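Structure incoming, see below.
Note that this complex is displayed minus one protein chain, with the remaining chains in position.
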Amino acid sequence: MFKQNKFTVSHAPFWHDGDSINTMNLNIMAAALPATLFGVMQFGMAALGVICLSIASAMAWEALFNFISKRPITIHDYNAAVIGIIFGMMLPATIPWWAVITGTFVCIVVGQQIFGGIGANPFNPAIIGIAILSLSWKIFFDFDAALVNYQFDFTALSPLDALKHQGPEVVGLFTLTSLLMGNQIGAIGSVFGAGIILGGIYLIIRGYIRWEVSVAYIAGIIFTALIFNMVDPVKYASPMFHLLTGYTLLGAFFLATESSTSPVNIIPMIIYGIMGGVMTILIRNIGAYPDGTVYAILLINLINPLIDKIRPKTFGKGCNQCVK
Amino acid sequence: MAQSMVKEFTKGLWAEIPPFRLVLGLCPVLAVTKSVENGIGMGIATTFVLVCSNLLVSLLRSVIPAKVRIAAYIIIIATFVTVVELVMQAYTYPLFLKLGIFIPLIVVNCIVLGRAEAFASKNSPVLSIADGLGMGIGFTLSLGALGAVRESLGNGTILGSPVFGPEFQPFTFMVEAPGAFVCLGLMLCLMNLIGKK
Amino acid sequence: MGDYFVLAISCIFVNNILLAQFLGNCPFLGTSKKMETATGMAMAVVFVLVLAGIITWITDTYLLKPLDIEFLRTLSFILIIASLVQFVEMFLKKSIPALYAGLGIFLPLITTNCAVMGVCLININEEYTFMQSLVSSFTYAVGFGLALILFAGVRERTIIARVPKPLQDTSIGLVTAGMIALSFFAFKGMV
Amino acid sequence: MIKRSFIGLTKPKLMCDLVEPGPKEPESIPIPPRMILLLNETLDSTRESLIKKGDMVKKGERIFLYKDSQEYVTSPVSGTITSIAPFTGDFGAVATYFILETNTTQDIDSNFTEFAGTPDIVTADRYLRGIPGNPPLKQLADSANKINKIVITGVDDDLMCTTRQYLLTRFRDDISKATALLRQLTGISDISIAMPESMAKLSAFNGMNMVKVASDYVSSLPQMIMVNHLGVNFVPGKTCEEMGVCFISVEAALSLVKAYAEKLPVYEKIITVIDKKGKKTRVSAIIGTPIHRIFTHIGVETGEKDRIIIGGPLRGTAAYTLYHPVQPDMDNIIIQDANDIPLISDYPCINCGNCVRICPANVPVNILVRYLEANLYQDAADSYDLFSCIECGLCSYVCTAKIPIFQYIRLGKHELTKIDSDIETEAENV
Partner (left out) sequence: MREMINMVIVLTVLSAFSGGLLAAVKTGTKEQIEQQVLKFQKAPAIKQILSDVSNDPLQDRFKIMDNDQELTFFVGKHDGKPDSVIFETSGKGFSGDIGLMVGINIDSDEIIGVCVTTHSETPGLGSRAKDDPKFVSQFAGMKMDKNLDIKKNGGEIDIMSGATITSAGVSLAAKKAQEIYTRLKPEIEKQTAQMAN
């Protein structure tokens, strides 16, 4: 007779490929860093403050809601931090502190926690936050007014607002390289196009976002903008201008790709992405808002459950020996 | 008698307060609660129709044949709705404009027909009035409360006067369409929380 | 033609009957928990709304207005709708039982549905012509169906998520509906 | 411990191990003094059992619990029953175990001997159930199953496992005998042999129906072989036998040949034991041997919180005691170090889609798992293809949220089958 060890008993499979929500979220934050750091350099300490406050308050709201609803505290999965940083990236550096805190409350509690937390949100929480905030306090999102006290050595006009107000002759004020390299005014994390693309490609390679969505989204943007531009170049700006301004690139790599609100099957991903791009340009060119990304993504989030029903034939479907 | 009257009256104020307990008649609740004034105005209009139709239905309950009872109720309700419509147009015109199409729509408010069918057609006129009044006041209170939340946050005022001081930047979302849904949803959650105790 | 197209876009998206006009919310919340009921309700509404829109428009234009008894509008419209629903129900039961089986349970619900009555009143208030009323009735109904089906798609998922207890069911349904209304802001200003 | 590869854009295929060239002969484990027999029938304390503590059984004797029992287990040695008790398996399935004290003198039950000259499926089913490899004799003998194809599988249906491949290489010259015997037993002429592609060149198999199976993970699962190689339609919710195909492991086929040759049931089971460092040792042990005997014999260490996996890492089961007995279908034992055990989590699905894209059966796992989690099994089966799952385990393997998806799936199927059979028994009782 010998001492019997206690063994670990559980169900198969006994292996796991090592992926986890934590690593995923840490990677997303890493991918968001280049664009964010650039924004901090461009807009100064105020921008750093907004980003930090956004992350911190997002985590605090999640912890608070976990506590109140008597559920395990889940901030260690960094999901709230990801929402916080992405939300912060979409804010102007000059937004007041209380608006940031209110915004993260909307993102975390209204956008996600009340639906049951991570994975249960039907809409991208960060987008919900931005949509509701910009709807309520439009002045903070008027980047021209918001950043009026800054001195820049480039055209200090928000490209999309200028486009909406003055028409495409303003496009000439911006060169594509300067837009790509962040020489524009806008939200903290949205101005540095090259950084966002870098982060996006990193996430695609790591397999945390699907290239199908990003590519389809960008294709939708370029395609629609090109049609408008060809029909009336005097009235509508060029595709590349649309691609490099506003939240477009953030949308393509960080917003539309959010996992719980985007499809998992390939064909739906492509429909989803293209719809997003098309709607963005439609809103910009014939709709009410200078930047259509936010509402376009809300719309594709909305159709996601329906289009994701398009999926490959399941094993054994379509035979005629029905069991039931 | 007095006791049961009190009972019928008070159940509409809490235990069965519409629209929170009976989730019906949502459209006016969402549409007219941009401000306290609109909410209460709508509530009073609905209360008037509720009480009058309850009374008439109850009086006629032995006369109306079962087969045409719904048709009869609809005629009765529609009549009082039109009366309210005309009276409001004549004496509270600005409110009439704000409530717009939702005044004639009281006619399809499930609560009104629901009370006629479920209560007034089976009870005495006195009890029916108590029931209608209770439900109506409950409805008015709900609309007023929702209006208060939405108006104060979304416009910074209650009944038109500022409540948060001049620094306050209104949270406009609350008075927009989406805010109506979200706000009602969260208030329902609050009611559920309180109701559990 | 172009005008009708603009009217249609406006009724389906921009002024969506559920999400912008707040009409028809009871069936919106009541029949959106399952995709099948949502599609059933959507079809029933299209069916009834078009009929009701036409008949009430004719009544108003050729009966109430000439006789100067517009104050009877509410009364006559609701009676028309109520009896129309009865007739449709009886007709379907006898002639197209298959369709009746699909739509049947939703028909009575429609009588007390603001959407039908509301659209009939809107047609009159906006002083639409016959064709405009027809287009608006149909497209408002399509907008209703679209919103309902999209909502059902989302709701099928939220309903099995770990929603905190006090928020379950109608409460979270309303919040979701609010977010759908928010996403329909995308269409603002387009017509 | 497995590390996620840096590039996650395309998930690499999991490759099955191939048997090492020129494999060593297995080490023989001595007959232990006490062994444990498992019988797949519930012990009913209200009924008088045929077999009692203290009874003697002969080698090869069939042990029935009750007079009307359909299930039996044959004793691998002659010995004395010292204990009879219930044994709880997966999902609360209750079986019965017997502890057998090995006798010094070995008596042999020769009931089978007189039938061994003329092989037929009914007597095979009556005497040879539970020989190594666990041939599906019951299903073959059941005339309700319209089986028209037999596949002898020389491929292992999980990662790391190589026992069947070993037997196929080691006894390849006996395969034709096995085919002939099966043909004689069942009258089915369509018999093929599934083997790894790499082995298909061997001349020993000339003239046989060969199914050449790729060595990536799911290709070797019975359902995949059926669909990809045999052209049989997969029907959700049915077993392979119900679809007309019977899979027999190469060991089972060989055991049948041996039993008919020796005119006695056989009990030496070949097992591949893989220790924490991945070292493989092949052993031959008598069915019923507690596995700790194997471990001590070949010097394998097990520690606190380690995991003992019976079968492979993706589809196996975990044993909770070192007294777990060797079973007829126990091809592999893997010891997993406590530090290598991945944690599962209580997170809900985050809809990353990894599972959906890896599932060989195209099951919408991301939605399915939500329904299973909410205990909505019927909806899961009706709308989200629960029964199309072929139980490969890959979805759990790649799940970002570390949800025990596979466990939910098995539980869901189990619950639904239970409900179905409950309804049936109720209907019978009425």
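Note that the chains are named A, B, C and D in the order they appear, and that numbering of residues resets to 1 at the start of each chain.
By our rule, contacts are C-beta pairs under 8 Å (C-beta built on N, C-alpha and C of every residue); 3 or more make two chains touch, one makes a residue touch a chain.
Only a predicted model underlies this, so the values are computations on that prediction, with no experimental measurement involved.
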(Q) Need the list of shown chains touched by the one chain that isn't shown. (A) A, B, C
(Q) Tell me which of C:9, C:72 or C:149 is the one touching the absent chain. (A) C:72
Q: Would you mind spotting which of B:87, B:118 or B:193 touches the chain that isn't drawn?
A: B:87
Q) When the complex is taken as a whole, what residues of chain B touch the one chain not shown? A) 60, 63-65, 67-68, 71-72, 75-76, 78-79, 82-83, 86-87, 89-91, 93-94, 97, 154-155, 170, 172, 175-176
Q: Can you list, in ascending order, the chain A residues touching the missing chain?
A: 138-139, 142, 164-167, 288
Q.
Even though one chain is hidden, which residues of chain C still touch it in the full complex?
A. 15, 20, 69, 71-72, 75, 188-189
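Criterion: only the chains that are shown with their structure count from here on.
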Q | Per-chain Cα centre nearest the global Cα centre, belonging to chain | A | A
Q. CA centre of chain C versus CA centre of chain D: separation in Å?
A. 58
Q. Roughly how many whole angstrom separate the Cα centroids of chain A and chain D?
A. 48
Q: Give me the residues of chain A that touch two or more other chains.
A: 110, 114, 116-117, 119-120, 132, 135
Q: Note the residues in chain C that touch 2 or more other chains, in rising order.
A: 157, 161-162, 167, 172, 175, 179, 182, 185
Q. Quick one: do these chains touch in a line, a ring, a star, all-to-all (complete), or other?
A. other
Q.
Please list each pair of chains that are touching.
A. A-B, A-C, A-D, B-C, C-D
**Q.** Contacting residues of chain B [partner chain C, same complex]
**A.** 23-28, 30-31, 70-71, 74-75, 78-79, 81-82, 85-86, 101, 104-105, 107-110, 113, 177-186, 188-190, 192-193, 196
Q) In their complex, what parts of chain C are in touch with chain B? A) 19-26, 29, 71-75, 78-79, 82, 111-114, 117-118, 121-122, 125, 165-167, 170-175, 177-179, 181-182, 185
Q.
Using the touch definition from the top, list the residues of chain C that touch chain A in their complex.
A. 149-150, 153-154, 156-158, 161-164, 167, 172, 175-176, 179-180, 182-190
